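For this view, one protein chain was removed and the others were kept in their places.
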Amino acid sequence: MITAGCDVGSLTAKAVILKDGAIVASEVIRAKTKPEDSAREVMDLALKKAGLEMGAVEYCVGTGYGRKHIPFVNDVESEIACHGRGAVWQVPSAKTVVDIGGQDCKAIRVDESGNVTRYVYNDKCASGTGRFLEIIAEALDIGLEELGDISEHSTKKLTLSNQCVVFAETEIISLVNEGAEIPDIIRALHNAVASRAASLAKSIVVESDVVMSGGVAKNAGMFRALSEALGVPLRQIGDPQINGALGAALLAADKLKSGPPPPLRQAQCNARREA
Amino acid sequence: MIVAGCDVGSLTSKAVIMRDGRILNSALIKSKAKPWESADEVMKSALEGAGVSMKEIVFCVGTGYGRDKMKFINEAVTEIACHGKGARWLLPTAMMVIDIGGQDCKAMRLDRDGRVVKFMTNDKCASGTGRFLEVMARVLGVSLEELGEMSARAQAPITLASACTVWAQADVIAHLNNRVPIEDIAAGVNNAMASRMAVLANSVGVERDVCMTGGVAKNDGVVSTLEKLLGVRIKRIRRYDPQMAGAIGAALFAHEKAGGGLR
Amino acid sequence: MMEDFREVARVLNNRFVQKWKDEGKKVVGYTCSYVPDEIFYAAGILPYRVRGFGAGAMTIGDTYFGPFICSLPKCMLQLAGQGDFDFLDGAIITPGCDSMRRLDECWRKMHDDTKEHMPGFFFHFGVPHKYTEYSVKWFVDETRRLIRAAESHFNVAIKNEKLLEAIKVHNVTRELMNRFDEIRTRKDPPVAGADSLAIVLAGTAMPRDDYNRLLGDLVEEIGKSAKKLNGRKRLMLLGSANDDVDLVKIIEGERALVVADNLCFGSRFYSDLVSEEGDPVEELAKRSLAHNDCPRMYGEYRERLKKIKEKVATAGVDGVILQNIRFCDLHGSENGLFERDLEKEGIPCMRLEREYGPIVESGRMRMRIDAFLERLG
Partner (left out) sequence: MRRETREYNFDWMLWSAFSSASRIKMGTEKEYRTVLKYIPYFRGIAEAMLGTGEAGQKFIDCCAAYLDNLVNARERGLKTAITTFCFSPAIMYALDIMPICLEVLTVMQTLSYKRGTVEFLDYCNEVGYTETSCSAQRGSLGAYLAGVGAEIDMIVTDTPGVCDTNANAFSFASAYLDKPFFQLDMPPQLDGERSDDYHIGDFKGLIAFLEQHSGRKLDLDRLREVMREIEKQDELVAEIEDLARLVPNPLPVPFNFMVHGSRFLFAGMKECTAALEAMLKLGRENAARGISGLTGGVEKLRGFWCYIDHYTQSMRLWQMLDRNGICYEGNILSRSWAMNAPHVKEFGKEDAAYSLDLTDLDSMIRSMALLNSRMPMVKSIRGPYDAPNMWLEDNLNLARMYRADFIVYNGTPGCRNTWGMVKLMARDTEKAGIPTFIMYADAFDDRVESWEATQERFEEFLKVRGLL
């Protein structure tokens, strides 16, 4: 049985191909302006890696921000359901999933079979998301991949006061001007984002084991900061960024077991807003 | 007598060189991480163009976000006062100034002598600033100039959930994906911006003539929506680039402080 | 003396509190200037005004409170949840405003989760929003309810004569503070607004007898001081609660002085004497409800405006800064009215909205204040 999951996020697009309960290929690319283009490209790459044709995929589930525009899915699921499912597959004892992606941050509680029992999104504003990290990394001219390592070298505790992403940038620049050390700033940045995510998670009551998913989990500094803010150890998963796509592929397999696939969904293209 | 004004803003840095109250040259660069570097560079470029050396500058006033960090200035004045002064020079009948810069927007009322008598700023949240427009222009894949022009062609402007720049961006992407014409989105973006600004302007009390300064003054979409919302005509500035208003004001202050009379 | 005050303003569990606790005595926290300190003084318990000062992260505050809430109570909860208020033996929450009253539930629920950091005595103290015969009656009952609860929890007796004595001691503070005000508003005063705030803060966080003694000495000394802070613009500070000396320092900078205020950690702490005659509980209740300095007493804006105009005149204020914490509706909107009505009288005003919490980046605030000072000439 071959199924696929395609997760078109705000920053990246991800695809996972699953064969008889094992991942045969996965791929991550930067998202393009049009979600359908991202979807096609990432799926093609993943299929190529797996040495398969699209026709071989028996069921495909789309998820993520751009899910309604993926041209080749049989069904769509929300990221919440996918991240929950994916996390439980990777860590069967998982009870709570904290997913920090490019544009939002969510905390999800799941039961043993990966069904979502409660969830919350980030409230108020965009602080507490991967976007926050991106903007600052860009301002400081540091690659996203380096953030984690750099924060390891922090020696002094700093705090950021601004909750607004855009203003935090100014604040950070003024910290640099005042001679603060970059590692300390990055660490403070991690703590700020982690603290927002942690209060979100705590509001639905955190139960161990806790899994961190989403692209931001690849940042070791964030991983540690979140664990500290939550006050519990986090469970590491293979590639946290593909967790959503993996969940989608798993859900596709579930659906396939319960009946024949529906025809491909028409992507919503010209749904001009209702007047 | 040669004087200079230097305005280091959050996004752009500007410098104006003035001789006896006339602008010799000006320069505009993108601001760097360190304000003193921006100041040095923009001054250098303005001086070069004017064919003047730093030594010839009798007095220099610094303003803007990085005003306290510049090395070569004689005095620092806030951008509120400088924009007021600069606006009066750009539009001698101005009694009110609306300045939208990169990270904040301000509304001020002037007295007959061009002094700021009342002002309000918005700097709690990035929505409602030039930065907001930049982010939106990037998402729409158009230039800032185009963003301004496009809204004139809009049929049915969208309403933007404008509470947050970052989320408004997500909203714009969603509309793009739904194939909403880009003009309608652009108009929605400009409307959101203008209506935030209108609240600020109305709360200091609108008085004619209104002069718009700062980079966003060059966005005609915002300016004309603002006209509609405020119910006044906003005179388009021809005398000089309105984005330079702060630096011009600073130079005028320098001129006065160095003993030059008012022109 | 001044050093003591400055220290108490910076440290939550300060030396004086520690010493008090070491002597085996109790401390009860409260959140609002509408709680009569006298009751606890009479019981031999130290009343301590809970603050939000020094909270860095907001992990706990944001877990329980919703997103659109004033950050002052959030910071208080954060500190409580971090154990910074573990020295408290009791806490009293009042419905000062909607954000503050929810500290009651949020604190209790945090305790449900952690089983920690909640004092044994926890009391919701209902303060009416108006001064009438029946509201005073109700509030007297409420105060008696508080007294009974404290008596039974702490196993003490709060007798009338003790209360009368407490009222006297607290009136001494009020009178000393009025004298201090007179010094502070002199032409070239010897003391800056930042220190004035530290003095008030200390009053809410140390034993009253020690405080009166130190304050008496201080007033004596600076009354004679030859130090002159001259050539500065004189400002008045109105609006939301502020317990951060640094904020006043930023506002004052090099060129301004805060010479008067109408703040919660400010003149509201010492304005209005309590009558030393009659039933002490009734007199305390009357003073609280008649105390209309805070916009929570609805419909009394005109009286507040009048008081402020008087202060502007007596203190020779050049300009008024109307600040409020984001989401503080009470002060946020009243500041709009003050601005309109004071400007009408030719008194320059500036509104300033801010976030409560550590002040890291002060550039923006500085810019606006500088522009305001430029306007003052």
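Lettered A, B and C in written order, each chain numbered from 1.
Just so it is clear, a contact is a pair of C-beta atoms (placed from the backbone, for glycine too) under 8 Å apart; a residue touches a chain by one contact, two chains touch by 3 or more.
What you see is a predicted model; the values in this text were computed from it and never measured.
Among the displayed chains, contact with the absent chain in the complete complex occurs for A, B, C. When the whole complex is considered, the residue among C:Phe65, C:Phe87, C:Phe121 or C:Phe154 that touches the unshown chain is C:Phe65.
The residue from A:Val8, A:Ala25, A:Cys60 or A:Ile80 that touches the chain not shown here is A:Ile80.
For the options C:Phe154, C:Phe269 or C:Phe327, the residue in contact with the chain missing from this view is C:Phe327. Listed residues C:Gln18, C:Thr114 or C:Thr132: the one in touch with the omitted chain is C:Thr132. Of B:Ser45, B:Asn74 or B:Ser195, it is B:Ser195 that touches the chain left out of the display. Touch with the hidden chain on the side of chain C covers residues 63-70, 95, 97-99, 101-102, 104-106, 109, 124, 126, 128-130, 132-135, 137-138, 141, 295-296, 298-299, 301-302, 324, 326-330, 332-337, 339-340. Although one chain is not displayed, its contacts with chain B can still be listed: residues 159-163, 171, 174, 192, 195, 198-199, 202-203, 228-229, 231. Residues of chain A that touch the chain left out of view are 78, 80-81, 115-116, 118-121, 123, 203-205, 273.
Assume only the chains that are shown with their structure count from here on.
Taken together, the touching pairs cover every possible pairing of the chains.
Here the chain pair with the top count of touching C-beta pairs is A-B.
Rounded to whole angstrom, the centroid-to-centroid distance between chain A and chain C, based on C-alpha atoms, equals 45 Å.
Note: centroid distance chain B to chain C, computed from Cα atoms, is 40 Å. The mean-CA centres of chain A and chain B are about 38 angstrom from one another, to the nearest whole unit. Of all residues in chain B, those touching 2 or more other chains are 65, 123-124, listed in ascending order. For chain A, residues that reach two or more other chains under the stated contact definition are 124, 170. For chain B in complex with chain A, the touching residues are 10, 33-35, 65, 69, 103, 123-126, 129, 131, 141, 158, 163-167, 170, 173, 175-180. By the touch criterion given at the top, residues 10, 33-35, 65-66, 68-69, 103, 124-126, 129, 131, 139-140, 164-167, 170, 173, 176-177, 268-273 of chain A touch chain B in their complex. Of all the residues in chain C, the ones that touch chain A in their complex are 56-64, 66-68, 113, 355, 357-361, 363.
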